[in-house]
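Note sheet for the following structure.
Partial complex: the chains shown occupy the same locations as in the complete assembly.
In order of appearance the chains are A and B, and numbering begins at 1 in each one.
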Amino acid sequence: MKRIANLQDHEDAARAVLDDGAWAYFSGGAADEITLRRNPKAWQQWSLAPRVLQNLRGGHTHCQLLGQTWPFPLLVAPMALQCWAHPDGEAAMALAAASQQCGMVLSHQTSTDLHTVAQLALKDPERGPLWFQLYAHGDRGALLDLIQQVETAGYEALVLTVDAPVSGARDRERRHAHSRPAHIRAVHAQAAASGAGLCQGLADSAPTWDDVAWLQSHTRLPILLKGVTHPLDAKQAASLGLGGLIVSNHGGRMLDTMPATADLLPRVADEVQGQMALLVDGGIRRGTDIFKALALGADAVLVGRPCIYGLAHAGAQGVAHVLRLLRDEFEIALALSGCATSQAITRQHLWASTP
Amino acid sequence: MKRIANLQDHEDAARAVLDDGAWAYFSGGAADEITLRRNPKAWQQWSLAPRVLQNLRGGHTHCQLLGQTWPFPLLVAPMALQCWAHPDGEAAMALAAASQQCGMVLSHQTSTDLHTVAQLALKDPERGPLWFQLYAHGDRGALLDLIQQVETAGYEALVLTVDAPVSGARDRERRHAHSRPAHIRAVHAQAAASGAGLCQGLADSAPTWDDVAWLQSHTRLPILLKGVTHPLDAKQAASLGLGGLIVSNHGGRMLDTMPATADLLPRVADEVQGQMALLVDGGIRRGTDIFKALALGADAVLVGRPCIYGLAHAGAQGVAHVLRLLRDEFEIALALSGCATSQAITRQHLWASTP
């Protein structure tokens, strides 16, 4: 891992080892990939407003999520079919996350059994949270069965994806259709519905607010909605007593020309006002980006593609290095901004507009 | 048509088959082509504001135009001399449009007889609207004769172009003057006036508001004005009881440095307030662009160059694929924005400014 100094270096290293199909699948976005490009750029465009000569003794990076204290405000985002990036797949991802005191959200479309992942993720006492992400298009019976397995395995929250009633138009991925090896598959996901009407009927089976209420009544786990970006949707979620929200545009993979999440987060945060856990993903590539997410109201962040890139070229060790870089950079951002802890970060540590 | 995943791919394929003269003619714009570039970019810059967990059952893409319901809010824009792009020209265009439930506006400068086109366009019961576009520089007698043919042939509206009193300064086209094969010609157009004064007298014969009133009194067809971009002109059009407006900058081919139509549309829509049909063209390359046009007040859109590109490299099949891509992308945009139908789209589905 020589000469690798930041997450872009990991991305370059991954590009060199992945074939074109896998690269298109993991790195690609919807349509013209405008939202994909907006995500990292928007974090960069928020300007930091550091304070000097503050007392930094006893600093730490702890965060609070769903009533518990965790070492570091970062979880690996749910991503499908990680064994396509590296044979060790989700198992390596879970080990690396725990080793760096970060959390993990396992994807509904995991290519590794959820029990295997849970055992590896939970054994480290210094670990971060372990959550499970769900699509809810399918049959309710099968869904309940899956939720029971998830609860039993020790997952601590359900993350319901709400921004994907149908698939996005991913041109790059489509140009490499059928390039996925047959043995790489989603071991817990159901086949999607198919029929007449809007988007071949797929939209007909998409979850609605009613399905969220049904889900709440059938699990003891807290539920977070992933993909909420509109303040009115955040308001409705708050009224349902949900566990939290993840501000996300699905990494730019669903609806192109959505704004960057760095620009959506403060609007949702204004609505949420601390009533629920608030997380964000999309384009986070630097410790300063994590700092900014917290300044804009997030309790923690999720990081996706960079972890896949670390995994692709160097397995668990690669992921661990990605997360270590982010931890180090976040600590530096804290200190250089004059904040001893994550809790000291405020909206005033960013300039409202480029001064 | 392998590996073609979007309209840009069709453009690339067309570039490969068209000679420099035809390419300059169809793809070129006025002067520095600033408006030409602004058009697609402006659609991209409007940011989508999707809602989640909406009920999408029974979704469809129907639209209302001039008192009728049509399957899909898209018409092929009027473009001259389509036989220069492909020998099948306007005939192929009409067949492809109807096959994809899209409408067509035949150009006054069609290189195929208007009756031939009408017969092909009207035979499909699932078709979209069929309109005829007019310049009105010439002799009134000849114009009345043409209108009578148009009515007889079954065209359902007249589209009067009002943004072209003289020709634009198309540098690229001028560099390839005289490259058009002799057999490609406008079969229904009169020769333009020529004399002294502003722009060699051409401006003297340009239509005025008086000519619009005269035209209204000499046809039973509804009249739409194409090229209206100023709210005051929209106001005047509304006072005349016209059928509709098409917000257009002539695809960037007339007056360079006009704004993009995506930026002009909402101003015109504020004036029109549903009193007339409102359409827009210019730079629409994605289903999300159509979604945005409807959010900004349009009832339907016109798409020009992409259809020519599909035609150029693959005839009717190419055009059909272009239109199919736009339909699929529009359905996805509807579903991912939380809208079951075109009518559910509102101004609130766009962010007023980049949030």
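Points worth noting:
Definition applied: a contact is a pair of C-beta atoms (placed from the backbone, for glycine too) under 8 Å apart; a residue touches a chain by one contact, two chains touch by 3 or more.
The model shown is predicted, which means the values in this text are computed figures rather than measured ones.
Whole-complex copy count, one sequence throughout, 2 copies displayed: 4.
We adopt the following convention: only the chains that are shown with their structure count from here on.
When chain A is laid over chain B using CA atoms, the rotation angle comes to 90 degrees (nearest 5). Here the spacing of chain A and chain B, counted between their Cα centres, is 42 Å. Chain A meets chain B in the complex at residues 31-32, 34, 162-169, 171-172, 174-175, 197-199, 202-204, 206-209, 211-212, 225, 227-230, 232-233, 254-259, 263-264, 267.
Within the complex formed with chain A, the residues of chain B that make contact are 3, 5-6, 44-61, 286-288, 292, 328-329, 331-338, 340, 351, 354-355.
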